[in-house]
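Following: one structure in structure tokens, then a few remarks.
Every protein chain but one is kept in place in this view of the complex.
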Amino acid sequence: MKRGASEAEIEAVKKRIEEFGITPVPLPGAERMAIGTFGSTSRAAADAVESLPGVAEVVPVSRPFKLASREVIAEDTVVQVDGVPVGGRSPLAVMAGPCSVESRDQLFATARAVRAAGATVLRGGAFKPRSSPYTFRGLGEEGLEHLAAARDDTGLAVVTEVLTPADVDAVARHADCLQVGARNMQNYALLDAVGEQPKPVLLKRGMSATVEELLLSAEYILARGNRNVILCERGIRTFEKYTRNTFDVSAIPLLKRLTHLPVIADPSHGTGKWYLVAPVALAAVAAGADGLLVEVHPSPDHALSDGFESLTFENFAALMTQVAAVARAIGREVDAGGTRAATLRA
Amino acid sequence: MKRGASEAEIEAVKKRIEEFGITPVPLPGAERMAIGTFGSTSRAAADAVESLPGVAEVVPVSRPFKLASREVIAEDTVVQVDGVPVGGRSPLAVMAGPCSVESRDQLFATARAVRAAGATVLRGGAFKPRSSPYTFRGLGEEGLEHLAAARDDTGLAVVTEVLTPADVDAVARHADCLQVGARNMQNYALLDAVGEQPKPVLLKRGMSATVEELLLSAEYILARGNRNVILCERGIRTFEKYTRNTFDVSAIPLLKRLTHLPVIADPSHGTGKWYLVAPVALAAVAAGADGLLVEVHPSPDHALSDGFESLTFENFAALMTQVAAVARAIGREVDAGGTRAATLRA
Amino acid sequence: MKRGASEAEIEAVKKRIEEFGITPVPLPGAERMAIGTFGSTSRAAADAVESLPGVAEVVPVSRPFKLASREVIAEDTVVQVDGVPVGGRSPLAVMAGPCSVESRDQLFATARAVRAAGATVLRGGAFKPRSSPYTFRGLGEEGLEHLAAARDDTGLAVVTEVLTPADVDAVARHADCLQVGARNMQNYALLDAVGEQPKPVLLKRGMSATVEELLLSAEYILARGNRNVILCERGIRTFEKYTRNTFDVSAIPLLKRLTHLPVIADPSHGTGKWYLVAPVALAAVAAGADGLLVEVHPSPDHALSDGFESLTFENFAALMTQVAAVARAIGREVDAGGTRAATLRA
Partner (left out) sequence: MKRGASEAEIEAVKKRIEEFGITPVPLPGAERMAIGTFGSTSRAAADAVESLPGVAEVVPVSRPFKLASREVIAEDTVVQVDGVPVGGRSPLAVMAGPCSVESRDQLFATARAVRAAGATVLRGGAFKPRSSPYTFRGLGEEGLEHLAAARDDTGLAVVTEVLTPADVDAVARHADCLQVGARNMQNYALLDAVGEQPKPVLLKRGMSATVEELLLSAEYILARGNRNVILCERGIRTFEKYTRNTFDVSAIPLLKRLTHLPVIADPSHGTGKWYLVAPVALAAVAAGADGLLVEVHPSPDHALSDGFESLTFENFAALMTQVAAVARAIGREVDAGGTRAATLRA
């Protein structure tokens, strides 16, 4: 639609589209409204709509993903995670915390440390997907309660993983952002379920997913009505043996070109080695990432999961200083709690 | 335990293990009983047990998978799919049918054709995992009903995919074997759910899963009490562009060496090209597969999903003749309905 | 050209093509002559040629490989390795021997054993490509002399690897077939050099080469005038850790469809584990391979290279019995020395 198209004009376009047996999907942007349609449409329908008042143009979209595409929505989407903006021209959003929530003490100590260093979102797993059924699978609901308490203590927003549709309600009750992990990137029942609730979703790229498949999985969530999706590059599987995964840094600018959704980077899973986390985090920032997801643990050697890739408090604080310098070098700021604090005050 | 160990001796061993705070898991075999334990055990516990009457030996198992390991259970597991035996020295089990159940007519025509050619299990998707939310996602419950009706019509056993824990009951009510697809190989809530019901489970290797990860996912199902797991090699993702996936034929003998579970091959998804299905199916049989899972469609050009990899009725019948010849060459028979017919009569 | 086109007609067509500034390449087949052209051609040239006498049709070839393509040469190429035919309807050609030539005794013992079991070609490395500069790099010329002596002793044809253009003459003097290894598949100076001499070339697929790149490398050799190229699938690199490489069995039927050149399989490098060699060899035969390349060593545990993937004499003999059975099941014979013996007598 043209800028300033009236409500009546928009309604008339939607009605005309419906007459062709096609479902119109309103896509409001900051400056103007777009109306999407999916599946096969006829030339006749396009012609009929193009001549209506208030219509700027009819654009055929060639990508298999639609709602996620920059061809459909050109402006950056900014996702609000309980007052922390992610994407667009927002400051870099740093999400940090332990791989697993192991105890209230461990979580509170970590939350305070990462907040002091400048993180604005606390991460921590309550439900853990583990390759083996015999390893620690997380504290479950107790973990969720610890996370909510840590938010109350520190003011940090909370992101945590949800593994199955049946847990979506419980996780959404306690967390500010629901993570869908790499192993579940194509768990469509789960994508549908997180798409039908309003909290933001952090969607991780699958272990061997293409960029297009990641965007199609985002499309599942968007198509259910939840437009608050953050994408996360976390490394793909290759033959290299020194690293756990190969962090695909080029996926960041590629995604920023293909989609309006925010894109963050997980250098912890992306490398699997604590000593590679800092350089890869800086690389991701230099390549244009909208945020970072970093594992931090009071005592990585004693972590119940993924200790080898976790940073100590000291290493995380040092990283944050470097991150701020690289972010400024490419014309971006790190939040360091300011935006959120202002939001909470307002 | 030694062969012929008494119930009392077995109970005594279990009790002694429990005194060390460890849970014993009885693993009955055709010839003798094994008792497994998991997690860390002490040398003291091993010594205490080894001296009890009826104990043959205490074997430390090094693999991260236990119940799935040949080190724990040396004899081949034979899974019964509604009277069709899969694994061990059973005849080759051929499972065939359309990618998606599209209509009653399409399904019945296909079921009769694959039965006539010698298949003993009917495959067909009622719930379809699709990369894009805008493509056909299956007929759902209606599809399950068509499958059950096709079983009544042809006597074929039925295998179909289940996508989420909430659907496990419905699928188990209509099907004889529940398929967990490649995208869900590490959907642990789903693995738990199919492990808690008694119908056999067909577990497909994930798109970039290692053989060890496949076995760990099987371990999830086994650990919940369901010992009827069939593994399926269906190709892994590589850089090759002519094929949809790269069928890993060496995974078949490798799995047969590492595990006692039956292993079948899916040359349709494994290649993505109908003209490669027959040679790869023969290769899988020559390499020792216990069965095949093949897509067959009355009119592949008009299939709603994966038509390009489906065989016509004629091509499938021709393949079955070749399969029988290669199977005989390595000392194995194809069922062609005989075993199941005998079972049903009995 | 039409069948029975005269020499004069063929010359006229070549001359007309040259008038357009294009080089004609005669491609004689068993039944008729084709004339290829490469690079960009004009519609005008095609029209001008199509109207000449003796011309059957002008076919635009879409593949980036030309001389290797079945679109250009429809009939199977049969390569003669010193009297052993490879490809087309020839019996399966089995090439076997040690990874490296270590000594005259080791080589002679192996040559006699593989001959007794039915192999017709002896393989063995004199120049070895090794990842590390500190490992055994082969006996060099002395190894070539042992190979030639073993041929005299057993009547087996000999294939061995050449690593660099400077060695092509020496290797061609002693061997009946020159192997270009996986690491050198895109060593274009070497491809040019083996293309400019007349001995057959065994070209192995690179570690992460696509099927199209393999055919383009074959095209280098063919374009230099040597039409005796045998392709070899030997596994590609993936993330799987149990195996050294992932043997791509579907590449065999795919190559047979795309090219007229013979295709053989190397299950030894293709898996890296002796216990997977036999099932993967049988799989390759079932999938339509024209031959096998198998590592055999008198004492694999003491081999100077790749012992873990070598078969003992006993295992190789057992494999040959199974190979013959599977070959017969798909309507193919194993040579067992007969063809070559007949050739040598003639």
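Chains here go by letter, A, B and C, matching the order in which they are written, and residues are numbered from 1 within each.
We adopt the following convention: a contact is a pair of C-beta atoms (placed from the backbone, for glycine too) under 8 Å apart; a residue touches a chain by one contact, two chains touch by 3 or more.
Small disclaimer: the values here were computed from a predicted structure and weren't measured.
J.: Have a look at C:R104, C:R237 or C:R257 and name the one touching the chain we're not showing.
T.: Residue touching the absent chain, from the options given: C:R237.
J.: Taking the entire complex into account, which one of B:S131, B:T238, B:S268 or B:S310 touches the absent chain?
T.: Per the contact definition at the top, the residue touching the missing chain is B:T238.
J.: Of the residues in chain B, which ones touch the absent chain?
T.: Against the missing chain, chain B presents residues 237-239, 241.
J.: If the hidden chain were put back, which residues of chain C would touch it?
T.: 38-39, 64-66, 129-134, 137, 163-167, 183-184, 186-190, 206-208, 213, 216-217, 219-220, 223, 237
J.: For chain A, which residues touch the unseen chain?
T.: Touching the chain left out of view, chain A contributes residues 208, 210-212, 236, 238-243, 246-254, 257, 270-271, 273, 275-276, 279-280, 282-288, 322, 325-326, 328-330.
The rule is simple: only the chains that are shown with their structure count from here on.
J.: Cα superposition of chain A onto chain C: how big is the rotation, rounded to the nearest 5°?
T.: Rotating chain A by 180 degrees superposes it on chain C.
J.: Rounded to the nearest whole Å, what is the centre-to-centre distance of chain A and chain B, using the mean of the C-alpha atoms as each centre?
T.: Using C-alpha averages as centres, the distance is 35 Å.
J.: Distance from the CA centroid of chain A to that of chain C, rounded to the nearest Å?
T.: 50
J.: Residue numbers in chain B touching 2 or more other chains?
T.: 208
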